[in-house]
Structures are given as C-alpha cells and as structure tokens.
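Here's the structure, in structure tokens; my notes come after.
Shown here: the complex without one of its protein chains, the others still in place.
Moving on, here comes chain A:
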Amino acid sequence: MNPSLSYRKAFQAILSRDLTIALRHRDDIVNPLLFFIIVITLFAIGVGAMPNVLMTIAPGVIWVAALLSTLLSLERLFKNDYQDGSLEQLLLSPCPVFILVLAKIFAHWLVTSVPLILLAPLLAMMMNLHPDGYWALFLTLLLGTPILSLLGAIGVALTVALKKGGVLLSLLILPLYIPVLILATAAVDAATMNSPYQGHLAIIAALFFASLITAPFAVGAALKVSTN
C-alpha cells in the first residue's frame, strides 16, 4: 500500500473491497436473513399464535432473533481474510489499524444489518406488533445493530485463529449484548404503550458512540494477538 494513502482513501478502498466480496457471495447475505425469519416463525409456532401473546413478546423476539442472526454472520468478518493471509498484510500496512477495522465493520454492517432492518417491519407485522411500535423498532435497530457489529468484531478477532471458534464466540459475545437488548426492547415496549422512548434511544446512541470509539482499538489489539 502506498504510504501516502490518505485515511479516507484507505477506508474507501477496504470498504469497496469488502462490499465487492460480499456481493459476490450472496449466500452469506441471504442465509442470516433466512435464519432471522425462521427463528421468528419458530417463536410464533412454539408460543402459540394468540395475537395478544404475540403482541407482548414481539419486541423481545425480534431483537433476540436479530442478535442471533448477527452472531451467525459475524464469523465472516475476519475468517477468510485470516485464512488467505490478507489480514496480516492489512495489519502490516502503514495505515492505522483503527481505520481498517472500522471500514471492515462498516462493510459488514451494510451487508448484514441493513437488509435485516428493512425486513424487520414485515416480521413485526407477522408478530402482530402494535402499530405505534414500528418507528421505535426501526430506530432501535438502526442505532443498535452497529453496536452488535462493533462488539461482535472483538469476539471474532479473539477467536479467528481457533478452529472451533463458533460456539465460543457466542459465549464471549452474547453477555455483552445484554444492555442493548434491554434498552431496545424497553424502547419498543414504551412506544407501544404510547409513552416517550427518546431517553432509551439516547442511551443506545451513547452506547453506540462509546463502542464506535473504543471497540476498534480492542479489535486491533485482539487481531494482533490472533495473527501473532
């Protein structure tokens, strides 16, 4: 890489590279989404399709399904790059690791979480979510899913060198997702009861910015450990 490459250009280069790779492997985008839909269907079948029961559990179920499908797609973030050696080359480049990691996480969020956010209203309708909750669900997903990608990237970076990282990843990362889950479902619940939920959104936004600033450093340190 050219040492005079500006941070913005490096960010764009990695972003477009990762997006191109993702678009050429469309299964990787579609499968977590299918998983998201199937989990929600299973909940509806398992709990029983009483409309008022579905209505009370809808925010929680949709958010838990979003967590799980994010977790499923996370491994793609660094695994292939680690295996073909390009991750090490990226870490050796003069560009700060912070920029590289942020670009990769942003690309991952674009291909996995944005389709999920767009699909969420449809599933909210199937789960009989109260109409007042739609906007809150959209906003919490928009602010919350980047946190999931950022925190998840730490876990992936720690486990990328391991052969059986998948189950371990969920053990490491899911406890860290709890605050987002609590705040997001509380916001949607508050919205369906017609009470203000801006406070919840503000805290989710605060968590988002905090993780945006700190998580890439942790990811960088973890990647350096993993690539030795």
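In the analysis below, a residue touches a chain if its C-beta (ideal position, glycine included) is under 8 Å from a C-beta of that chain, and two chains touch if they have at least 3 such contacts; residues count from 1.
Basically, contacts and distances are computed from a predicted model.
K.L.:
Given the options "Heme exporter protein C", "Lipid-transfer protein", "Carbohydrate ABC transporter membrane protein 2 (CUT1 family)" or "RNA polymerase sigma-70 factor (ECF subfamily)", say which is the protein name UniProt records for the missing chain.
P.N.:
"Heme exporter protein C"
K.L.:
In the full complex, which of A:S6, A:Q89 or A:T214 touches the chain missing from this view?
P.N.:
A:T214
K.L.:
Using the touch definition up top, pick the residue from A:L74, A:A136 or A:I154 that touches the left-out chain.
P.N.:
Checking each option in A:L74, A:A136 or A:I154, the one touching the absent chain turns out to be A:I154.
K.L.:
Touching the hidden chain in the full complex, which residues of chain A are there? Just list them.
P.N.:
154, 158-159, 161-162, 164-165, 168, 171-172, 174-176, 178-179, 182-183, 186, 207, 214, 218, 221-222, 225-226, 228
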